[in-house]
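Removed: one protein chain of the complex. Kept in place: all other protein chains.
Which chain is which? They are A, B and C, in the order written, and residues in each are numbered from 1.
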Amino acid sequence: MTEIGIGICGGGYMGKAHAVAMSAVGAVFNTALRPRLEMVCASRSESAERYRAAFGFARATADWRALVADPKVEAIVIATPQDTHRDIAEAAFALGKPVLCEKPLGASIADGAAMVSAAEAAGVANMVGFNYVRTPATQFARKLIADGAIGKVTWFRGEHTEDFYADPEASASWRTQGMANGTMGDLAPHMVNAALALSGPIAKVMGEVETVHAERPGGRVTNDDHAQIMCRFQNGAMGHMYFSRIATGRKMGYAYEITGTKGAIRFDQEDQNALWLYRMDGPEETRGFVKILTGPAHPDYEPFCQGPGHGTGYQDQIIIEARDFLRAIETGEAVWPTFRDGHEVNRVIAAALASSEAKSWKDINSF
Amino acid sequence: MTEIGIGICGGGYMGKAHAVAMSAVGAVFNTALRPRLEMVCASRSESAERYRAAFGFARATADWRALVADPKVEAIVIATPQDTHRDIAEAAFALGKPVLCEKPLGASIADGAAMVSAAEAAGVANMVGFNYVRTPATQFARKLIADGAIGKVTWFRGEHTEDFYADPEASASWRTQGMANGTMGDLAPHMVNAALALSGPIAKVMGEVETVHAERPGGRVTNDDHAQIMCRFQNGAMGHMYFSRIATGRKMGYAYEITGTKGAIRFDQEDQNALWLYRMDGPEETRGFVKILTGPAHPDYEPFCQGPGHGTGYQDQIIIEARDFLRAIETGEAVWPTFRDGHEVNRVIAAALASSEAKSWKDINSF
Amino acid sequence: MTEIGIGICGGGYMGKAHAVAMSAVGAVFNTALRPRLEMVCASRSESAERYRAAFGFARATADWRALVADPKVEAIVIATPQDTHRDIAEAAFALGKPVLCEKPLGASIADGAAMVSAAEAAGVANMVGFNYVRTPATQFARKLIADGAIGKVTWFRGEHTEDFYADPEASASWRTQGMANGTMGDLAPHMVNAALALSGPIAKVMGEVETVHAERPGGRVTNDDHAQIMCRFQNGAMGHMYFSRIATGRKMGYAYEITGTKGAIRFDQEDQNALWLYRMDGPEETRGFVKILTGPAHPDYEPFCQGPGHGTGYQDQIIIEARDFLRAIETGEAVWPTFRDGHEVNRVIAAALASSEAKSWKDINSF
Partner (left out) sequence: MTEIGIGICGGGYMGKAHAVAMSAVGAVFNTALRPRLEMVCASRSESAERYRAAFGFARATADWRALVADPKVEAIVIATPQDTHRDIAEAAFALGKPVLCEKPLGASIADGAAMVSAAEAAGVANMVGFNYVRTPATQFARKLIADGAIGKVTWFRGEHTEDFYADPEASASWRTQGMANGTMGDLAPHMVNAALALSGPIAKVMGEVETVHAERPGGRVTNDDHAQIMCRFQNGAMGHMYFSRIATGRKMGYAYEITGTKGAIRFDQEDQNALWLYRMDGPEETRGFVKILTGPAHPDYEPFCQGPGHGTGYQDQIIIEARDFLRAIETGEAVWPTFRDGHEVNRVIAAALASSEAKSWKDINSF
């Protein structure tokens, strides 16, 4: 066992989630690399100190450059606003330090492309924090599809729907300003990443993006409330995705249905321990969707408990992510989703936005 | 109570369903008009006679003109192939006889328009057999939306998915030939009708239609396996529909999710006695989707049983349809969906097909 | 095809259900025997005439003896109060006429035993109307267990729960008077019959019967609100059943879970088209409960529709029952549940009542 000093930029919701994960991952997975919470960075010294104390870091700073440069910080987690991602990542890679960056990758296609180049030039571990894709259920779905359990995919339907802005009377805030905080910037990346993981690259898209409640108490809304994408995958499958922050009643509607020539898969994060699988085999009379409860037989599940059905939760996804990041650092092998995978997500989203604007299909390769 | 002589053109699956419904509807609903199974028509005399005996009609014929003209036939059900609908309906209307016509309305937009004119000129009862829309659950959904229970609709997602052609090795047949028998001709009309009933007229569409398995044992496939439509309703709601006969694992995937500014509704015909309703009221801690089991409190349910939860099935939809047709004849009031409503469905589908061809959005008003 | 004249004693809820079923069954199943609604009997002439007109019978009477004796009445359905069952059945059997008797069989163990003797002496078709057991789902469950799909049964849990008397302020009525109308008389027979059909004879029971709301507006309650039974089946399985009319929220809680050494089955009538099956075979990673939607592959389903998932409802159960009764008349072969099976149900219930009284286990053979 070797200790590794972790520096986390950002102490908000995701910064905390990563701090908890780094505290727990060693005991949970008995990892070879053992995280030590070395330093946390926030925009102001007082909040940095507060995060330090609350999460158990050794030191705090308000200067991300100090954190990145600190010799005891050996790996970096970026959980700051989107427009800071590129600078931090490039600085870290310049020093040969591995980076786990929260999604989306950068503030623009250009930023993302630069981050991919920097990561690949450095040749160190680089991952994007699409944590939902890490559940045992979704990892098992990925394996099933790769193994041909449902045959050739013909149809993919995904959604990431929540209702935190469903109420038209909810006030405007930073969340209603700026593309990065709208549906396409905040929710779409998760499901687009899942689509790429499950069904492979997307070839073209036809998008429709909309602000439903343009005026809210407190001001004008400048980003989108919901959006849909029709798409075609490189493997030929037809697809559709929907993203919404006004999906009344949906709390964590990260859900997909995948149809293949030999079977089908269904998943909804609101019941994240179940994966539904249909296979066109055996006698017709006993066919149906099987409700599989994830357990020790499934990817990434084993260490959590003795028996199936005990259940993984949200925080467990981040702990698995921490484990995978440590593993990538240790072995030098890339773990999905790398910066390149995150960049692919950004290209799909850029194409969808352009398509909505132009009211016509867009080829991903133009982005 | 007054008897009314019923003539049914067609003795196949839907012809039988209507015959059973007409046998049962009087006792079930204690209707004022009492159907008498007067005459059944089929393409050949032998099959007509077989249907007569099996379903309990008084007489049989292989000549639909004879059936329509027969003085004891007072109302007509059309359950023959699509290209015969117009002629039969026009002949019936010319004699002032009410018509219940199986969907889709006619073989073309032009046929449908002519049928609407004939029906409205005759001024008698005219209905299209979109039977799925008649379940107590869907009728209650319609009432809830009309009453404002979920506020203004912002999103409609519907599908009609089955898997009877999911197996790529299933042989070509009449079902794989001709637009009327493809997904857009056979399945889409049901869900488009539901969309119109639940969220109102559609303004424009962007469609994508595809034959996935172009070659099957026995020959080439000339119609579509699945299709999707992005749409915009006149009320401003964004929408999406998907239709498929290759949706492995789906047996009766007539399903919709409707989001409004104050709530949401979900329904799946595979559990046709449940309607899921979310309302953004009361304390957050007790909010959630309510699984409402249809019962005596809901539209069209009462006569079936003493208590809620007993359950309606497929045949019950057709019996309710028969009741509504009889009621329209008796009262002279139009009952959804009239020929005009059915024609509106055809226009949406025509626009979607044109949109898929042109790869661009199409306005419904051009069709 | 041969016509058969049907006489129905009783025109209330079940009388109507049987009348509708007899109207529809010929067309639905293309039966060899074709029911003709010959005569209906009610306690008063006016109501008998009203039922005649509403349900479509040829004649009406207020004298059940006249109905039974009428030469054009060839088969009899008993849907009158429990204490009249024996007399009517015995009169019918004396004339060699088949009888379908609503549950429970008679007003007492002695009555039931006498009815079994009369039926078996007459050697004609005799069935008890436990209609819920006729769904394709439950018939398939029965077949699966008989075929060994779940191995040896080790545990059976059943319930029949509704909430029509859940409100303590609901008024007393005929339903709150007399053992026959309490939970053990009205609801328990259905589930006990299912238990016998699915897991075989019961050897001993330990019951607990209770009136929770002894005083209601309008008077004192003299029968039970809910009850439970622990039991042991002859096959060695342990069991439990619960019956309640105060099960707040339950509309048709006719539900069972059956565990075997190789699998398990779950069913709930509130979603009557689904049967859940778990089998301990294949790799652990793809095991889970399969949600099987009943369809053409399942017993008694075929005639209702073309494809699976279309759904059967409550009335369909009664139509299937009518079909089975006609088949028993035609072939002379007994169809579950015969009078003897219904008598077995009564014995279990009598033992449970005695056990509750004595607070000790009771052997079924003493009853």
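Everything that follows uses one rule, which is that a residue touches a chain if its C-beta (ideal position, glycine included) is under 8 Å from a C-beta of that chain, and two chains touch if they have at least 3 such contacts.
If you're wondering where the values come from, they're calculated on a predicted model, not measured in any experiment.
Of the options C:W64, C:Y278 or C:F339, the residue whose C-beta touches the omitted chain is C:Y278.
The missing chain, though absent from the display, is touched by one residue of A:I109, A:A180 or A:M252; that residue is A:M252.
Here the missing chain is touched by one residue of A:G26, A:P98 or A:G207, and it is A:G26.
Of the candidate positions C:A264, C:L293 or C:V335, contact with the unshown chain belongs to C:A264. Hidden from this view is one chain, which touches chain B at 140, 149, 277, 283-293, 295, 297-298.
Listed here are the chain A residues that touch the chain not shown: 1, 13, 16-17, 19-20, 23-24, 26-28, 30, 34, 53-56, 162, 164, 250-253, 269-274, 293, 295, 304-316.
Annotation for chain C: contacts to the undisplayed chain at residues 150, 154-155, 157, 163, 166-168, 206, 208, 210, 212, 226, 228, 230, 238, 240, 242, 244, 246-250, 259-264, 278, 280, 287-289, 359-361.
Definition applied: only the chains that are shown with their structure count from here on.
Both chain B and chain C derive from one sequence, and where they touch, over half of the residue numbers involved are common to the two copies.
The interface with the largest number of contacting C-beta pairs joins chains B-C. With respect to chain A, maximal separation of chain centres occurs for C (centres as means of Cα atoms). Centroid to centroid, with C-alpha atoms defining each point, chain A and chain C lie 53 Å apart.
One simple way to say how far apart two chains are is to compare their mean CA positions; for chain B and chain C this gives 34 Å. Annotation for chain A: residues 287-289 touch two or more other chains.
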